[in-house]
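As you look at this complex, bear in mind that one protein chain is not there, while each of the others sits in place.
As written, the chains take the letters A, B and C, and residue 1 is the first residue of each chain.
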Amino acid sequence: MGKFGILTSGGDCPGLNAVIRGAVLKGETVYGQEFVGFLDGWRGLIEGDVMPLDRSSVRGLAREGGTILGTSRIGPYSEPRGGAENIKKVLDELGIDGVIAIGGEGTASASKRLFEDGINIVGVPKTIDNDLDATDYTFGFDTAVEIATEAIDRLRTTGNSHKRCMVLEVMGRHAGWIALYSGIAGGAHAILIPEQPESLNQICAWVTSVKNRGRSPMVVVAEGFTLPEMDQAHSTKGVDGFNRPRLGGIAEVLAPLIEERTGIETRSTVLGHIQRGGSPTGFDRVLATRLGMAVTDLVADKHWGHMVALRGTAIVRVDFGEALANHKTVPQDQYQEIRVIFG
Amino acid sequence: MGKFGILTSGGDCPGLNAVIRGAVLKGETVYGQEFVGFLDGWRGLIEGDVMPLDRSSVRGLAREGGTILGTSRIGPYSEPRGGAENIKKVLDELGIDGVIAIGGEGTASASKRLFEDGINIVGVPKTIDNDLDATDYTFGFDTAVEIATEAIDRLRTTGNSHKRCMVLEVMGRHAGWIALYSGIAGGAHAILIPEQPESLNQICAWVTSVKNRGRSPMVVVAEGFTLPEMDQAHSTKGVDGFNRPRLGGIAEVLAPLIEERTGIETRSTVLGHIQRGGSPTGFDRVLATRLGMAVTDLVADKHWGHMVALRGTAIVRVDFGEALANHKTVPQDQYQEIRVIFG
Amino acid sequence: MGKFGILTSGGDCPGLNAVIRGAVLKGETVYGQEFVGFLDGWRGLIEGDVMPLDRSSVRGLAREGGTILGTSRIGPYSEPRGGAENIKKVLDELGIDGVIAIGGEGTASASKRLFEDGINIVGVPKTIDNDLDATDYTFGFDTAVEIATEAIDRLRTTGNSHKRCMVLEVMGRHAGWIALYSGIAGGAHAILIPEQPESLNQICAWVTSVKNRGRSPMVVVAEGFTLPEMDQAHSTKGVDGFNRPRLGGIAEVLAPLIEERTGIETRSTVLGHIQRGGSPTGFDRVLATRLGMAVTDLVADKHWGHMVALRGTAIVRVDFGEALANHKTVPQDQYQEIRVIFG
Partner (left out) sequence: MGKFGILTSGGDCPGLNAVIRGAVLKGETVYGQEFVGFLDGWRGLIEGDVMPLDRSSVRGLAREGGTILGTSRIGPYSEPRGGAENIKKVLDELGIDGVIAIGGEGTASASKRLFEDGINIVGVPKTIDNDLDATDYTFGFDTAVEIATEAIDRLRTTGNSHKRCMVLEVMGRHAGWIALYSGIAGGAHAILIPEQPESLNQICAWVTSVKNRGRSPMVVVAEGFTLPEMDQAHSTKGVDGFNRPRLGGIAEVLAPLIEERTGIETRSTVLGHIQRGGSPTGFDRVLATRLGMAVTDLVADKHWGHMVALRGTAIVRVDFGEALANHKTVPQDQYQEIRVIFG
């Protein structure tokens, strides 16, 4: 019972459509809920720009990447028309009883504020970087790891044939989970993540040691990794021995530095957007569908101010405050173990 | 420190090689352990048939399906040469201090008995059906779900083009996890699992209802599902209205029955062995590598009689007895929800 | 200029939608042609059951398997409403100036007769078995080979781990191209095709020889292959040493025979429908798009009675008679070479 609006906010992620589908199918069938979709994230909510969402509009969506609702980086309090008062008015006019916001940390934070300002709102966590402590895994992460792993498998054969060092840059601005997981899966020799500094000397020592064992070094680096030598000034003005400015990713900075220091021919690849688009893996489709189904329970229970999350094999409820309390980065001991074993 | 023998037993599973690699790399690097591999499961242990296992022999193994050690369905107590006394002798002669047995329920059960008979043994759980309660997921399961999901994606287009009902049979003798997960991921309309009886009437009602909504019905059935109408006698002699004996899988039984009852053209596919071979998904490579790494901690701690398992995001230790206590089947409430929503 | 109706007939095939899209995009843009789609193959033509087809209705279709027009095995002369006279009337009533029929040998043969009976009709060849002599390759074939090749890659690891012989059955009723190509690509040890008899003795000799070289035999068999020992009577009543009737595919007949004769554990997999559904390979999308584009040239030129075909890298025109003159089977010398080298 009741009518609810769904929105997707922030960067797209494989599984968003599966969440929408799971919510609509369960909400309609089990609870008799009705749904509309707000277009382009918070913009649709602020402006009352909606599309109908029923069983037929979510047909076949589990396997589709992206989000049929569109997304944007606009926040709900953004000027001139945002804010809780305006949003309440929009919801009243449209006869909407509550909001389901699918998004990342920014979305959860905005949702918390809206909830405190009296809006009926629940959430579904979304971060391709898997850096939310409240949930064991976020959907989209598995797909990104799979794509990065396949890339490593491909790059390895080129590395071996040319006796080159290959450097692959994957996503991960503040947390190195994609680099860590794809690096383990792909058998990388060095895994560089934002959480753990490694000096250029150390990286070159690994590369040289691998080469000396007759193999072709494979380095996986998260986009958020920085060389300790590379302070903010350097990162735009050029780093040690490298007087061209930084335009592309960190891989494009590292590769020539490694080549220069070790004398080993080195090539970089920046995987970029292909990690976050396209059809989700089975794992992500199931996780996203389950989260979408479970969020309708929150709505039915008027459990506003909470979001759904995965713990072990169960879907649980977490309040927005708890969800935002901790950023999940790669623990130092887990990183050190991998570092020692594969280096 | 010490020398340890690894064996893989029972049906092959994507990730076995990644376990072996993880154990050898960590064991050597962190603990200075040495390894050999017993060939063809327990046979190699009984007969003392081993191959050396060091860093170079596990190179590149994370992405390789199957097991370089070979496997078989022979048990350690099998006549004439099995039994704890003989195995102790073999281990003494080869200077092996303990055994790492990677295998399913039968392997864990045999390992428990060997441990009680005084053998130093630890385990890594393996079941592609994911039906072990002690661990959240087993490696290989994710790969099987992925392959089954891709098969559903492919079959759907044929179903739609020909307005047919498509029936896909996936693995799952006693537990329907692969059917459940791939069915959710692929958007199946009926999911049939060993744990939950569904009558032919109910199945045909679903199929007809989907067809009446203008769509092509997709049925996913686990190999262990049986129609309640189909008792043991029937299953070999032929079932109601179907006087041809059962040779192939349950899908081949169901398809003509559905077609006959509903008048809707129906085709079956038995996915079979391709679900368990080939390169593991990134998820399975990481899980298997982590389990392999963790089992060397058990060995280093002389924590005999235990196996490693995944709980949430952590690798934990479980004793063989606990591991065997519960078979993990699909809970009735989880199934009922899916049944109501997607039917 | 003019209005044309497109239909897809016979078994579905990856690339049908890409043909439709290619035709509509080029026809509209270059020639100002209008299009409708006949639903479910010839049925839609006979009954005047059409859907509009314009730029927006073919959006995104290059990557979609199946056919949005539906297909069936009904012929244009089928009773009670088929036949050239009725079809002319239907075309007149709908203001349709010509027909584009996408289909296999049966479709080409029916199209030829319709053309001789005065219908403006052109064709696009479609056979997943690649057995049409008039064209170097047909779309869909490459996708089928790719899927079969991946299956062999997966089955090999299971074969090696268990030291089994694996038998894979692929499509190919009268021509063994899919078996030949996937067998070469996957490194099969025996390739069995409808065009070339091989005795059970010969097959078992290959299997044993591979096993004796320490490898696990991989047999790829086309569905249309029959053992010379297995005449029509046998194929339904049971073959030599095998008194269970033939229900499934030839692989299910062969596997137990091989196991019985050689003593090597043998498992079969029938790949079935997953070979013909789902997203086409890049190769098939390009070929299908080019054929769809080229057929609008035929229409613009009123080059009725012809179909488009691939020769080398060029798209050419062939008349229906020529197209039907020769069935393209695997040449004996090409097969013999493979047989000698990989056996």
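Throughout what follows, a residue touches a chain if its C-beta (ideal position, glycine included) is under 8 Å from a C-beta of that chain, and two chains touch if they have at least 3 such contacts.
All values reported here derive from a predicted model rather than from experimental measurement.
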Omitted chain - touching chains that are shown: A, C
Among C:67, C:182 or C:268, the residue in touch with the chain that has been omitted: C:182
Contact residue for the chain not shown (choose from A:47, A:252, A:297 or A:337): A:252
Residue of A:56, A:158, A:201 or A:334 in touch with the missing chain, whole complex considered: A:158
Selected from C:136, C:265 or C:319 as touching the chain missing from the view: C:136
Chain not shown: contacting residue from C:26, C:126 or C:162: C:26
On subunit A, residues whose C-beta touches the chain left out of the figure: 8, 11-12, 14, 16, 40, 64-67, 70-72, 147, 150-151, 153-163, 166, 244-245, 247-248, 252, 267-274, 276-279
Contacts of subunit C with the absent chain, listed as residue ranges: 25-26, 29-30, 59-60, 62-63, 136-137, 142, 145-146, 148-149, 153, 156, 181-182, 184-187, 215, 279, 281-283, 285-286, 289-290, 293, 311-313, 337, 340-342
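The working rule: only the chains that are shown with their structure count from here on.
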Greatest separation from subunit B - chain, by CA centre: C
Interchain centroid distance [CA atoms averaged], subunit A/subunit B, Å: 30
Averaged-CA centre spacing for the pair subunit C and subunit B, given as whole angstrom: 34
Residues within subunit C bordering two or more other chains: none
